[in-house]
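With one protein chain withheld, the remaining protein chains of the complex are depicted in position.
Labels run A and B following the written order; every chain starts at residue 1.
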Amino acid sequence: MAFLEVRDLTKSFGGLTALNKVSFAVQEGEVFGLIGPNGAGKSTCFNLLTGFLKPTSGRIVFNGEEVTSLPDYARARMGIIRTFQHTSLFSGLSVFENVLIGTHCCHRSTLGGALFRTKNFLKDEQQLRAKVEQILDFVELKEKKDLPAGSLSYGEQRKLEIAIALAGDPKLLLLDEPAAGMNPAESRKLMELIKALQSRGITILLVEHYMQLIMGVCDRIAVLNYGVKIAEGTPQEVRNNEEVIRVYLGSRTKIPA
Amino acid sequence: MKNLRTFWTYFAILAVCLILPVIISDPYYHSVLVTTAIFVILALSMDIIVGYIGELSLGHAAFFGLGAYVSAILTKNLHYSFWAGFLAAIVIAGAAGYIIGFITLRLKGAYFAIVTLAFAEILRLVASNWINLTRGPMGIPGIPFPKLFGWELSSGLVYFYLVLFFVLLSVILIIRLVNSPAGRAFLAAREHEDLARSVGINTYQFKVLGFTIATMMAAAAGSLYAHFFRFVGPDLLGIYYTSTPLLMVFIGGRASIAGPLVGAVIFSVLPEFLRMAGSLRMVIFALVLIVSVIFMPQGIIRALGNLRRRKKEDGLTQTEYAG
Partner (left out) sequence: MGISEAVGQQLINGLAMGVGYALIAVGLTLVFGILDIINFAHGEFYMLGGFLTYLVMSIVGLPYITALLIAVLLTFLAGIVAERLTVRPVMKRDPMTTLLITFGVSLFIMHLIEYIWGPTPRNILTPFSETQAIGKLVISQQRVLIFIVGIGIIILLNLFIRRTKLGKKIRATSQNKLAAQLVGINVNRIYSFTFGLGCALAAVSGALVGPLSAVSPIMGQPAVLKSFVIVVLGGLGSIPGAVVGGVFLGIVEAFAGGFLSSAWKDAIGFAILILVLLLKPSGLFGAKGSAA
């Protein structure tokens, strides 16, 4: 069985079907891309996978466990962690605190442990703080750790978002348009970062408009149009798929080689 | 260096708290000190709600008054000891807080504020009308003083130290809570609910937890109040005991220890010196609340801090010019 199995996923808003019987499977360790023109149902699909929306019908199985009806935070605890399309940070808190909050589900101690400052609690706390330092080092934000998150530059804020997600030890990381608003240099760095994450053994699913990024990092891609999956395969296969070409030419977006 | 300075600041404050009541021998001022310390607990508990979990409670008096009544009824009518009454007050108010939070905190918007306000009003109705239990508007007088190892804590001086002990306990509780996953979850839920959920925080559950802890602290304050003034009446459930801690927290500064502390001291001590009548005091309180929410939303401590920082920066540019 695949790492993430999506079967006949359907979501209707009132009379409008945003996603219609979409199925795909993501294998462990791969980078999987979800693309399609505006309004194709990518965001809906993304929110269904992360539990921020509830499907009308269909199933989502993660790592052999049914997660279809689990709330968002419970999925995060299983290792399905997402980022957001619009920059989402705890902007009033420091960079360090932001990532520390991301470690929430790695803490094993109880409330009592925290109040009585038990040995286990202190050990956990120390380990997590060290881990936060490591992650900040990895995303190159270590020097800025005491600054308020809101004061970072745009590119740094996007990196911090990924750092927050990483703090929760994701098994499956879902990135929602991570390159949105980035300049070419920043997107290139992002591409390197995604590859580095993959080499750390994290499975990644990303929704993206920016084709160069998709084609550059994805092992496999699924294409949605009007809520229906029209193609799936390697970047090469998708690029040569006639229906995909028609859809993208129709919307005047060229798929670069 | 910063930690050391913080330590000495707290040490100095504690030293003043310990010595002050000995220097002032007037029992009237002892009662002012006790009231202040009780308000510090009440304001700290209010800060958990409005500062850390980021919800507006307009019914904090309900839990303060509930704590006072439970403690009063158990010790006066059923002759339980102060400590049993104190614990029961905390448990019962905490249970009520849990239920209120459970119902309202899953809803967004003003529902929480509305229901907490309504809950205080219901309890006031109960206290005014359930004559057999509460003696209605006449209230319950003659509540016994607490006893510690058989020794009656009847003087204002000794009682102040008892309340001070609970103030310290509250401060430690909040510092440890805030510096734990739970406390960080409160802040996360306040700052960005969706993001908090995306990293596995069940924001609703943590809001209920924070609110429940806050109501337990308010009940402790209420119980301490009842056993010092030895009288409880429906007024304890009135708007005064909600608006005053709210004012203290907003004036002092939300989501901090120093904020509610400073706010509580200012608004307990100042009116005593100005000797204002009850309703005039509230007119001025309300005015100060409105003005400070508009012009000083960060609270007095952060406003002063900003001022000092700005002065420092000004000083820096001046020396640069001189150089």
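Assume a residue touches a chain if its C-beta (ideal position, glycine included) is under 8 Å from a C-beta of that chain, and two chains touch if they have at least 3 such contacts.
The shown structure was predicted, so the numbers you read here are calculated from the model rather than taken from an experiment.
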item	value
Shown chains that the omitted chain touches within the full complex	B
Among B:Tyr29, B:Tyr98, B:Tyr111 or B:Phe145, the residue in touch with the chain that has been omitted	B:Tyr111
Among B:Ala15, B:Leu78, B:Val91 or B:Leu125, the residue in touch with the chain that has been omitted	B:Leu125
Given B:Leu78, B:Leu287 or B:Leu304, the one touching the chain that is not displayed	B:Leu287
Footprint left on chain B by the chain that the document does not show	50, 54-56, 58, 103-104, 107-111, 113-115, 117-119, 121-122, 125-126, 129, 239, 243, 246, 250, 277, 279-280, 282-283, 285-287, 289-290, 293-294, 297
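Going forward, only the chains that are shown with their structure count from here on.
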item	value
Distance between the centres, which are taken as Cα means, of chain B and chain A, whole angstrom	41
Chain B to chain A touching residues, read off their complex	173, 176-177, 179-185, 187-188, 191-192, 194-203, 209
Of chain A, residues touching chain B in the complex	50, 52, 71-74, 76-77, 81-84, 88-93, 97, 100-102, 104-105, 107, 109, 111, 114-115, 117, 121, 125, 164-165, 167-168
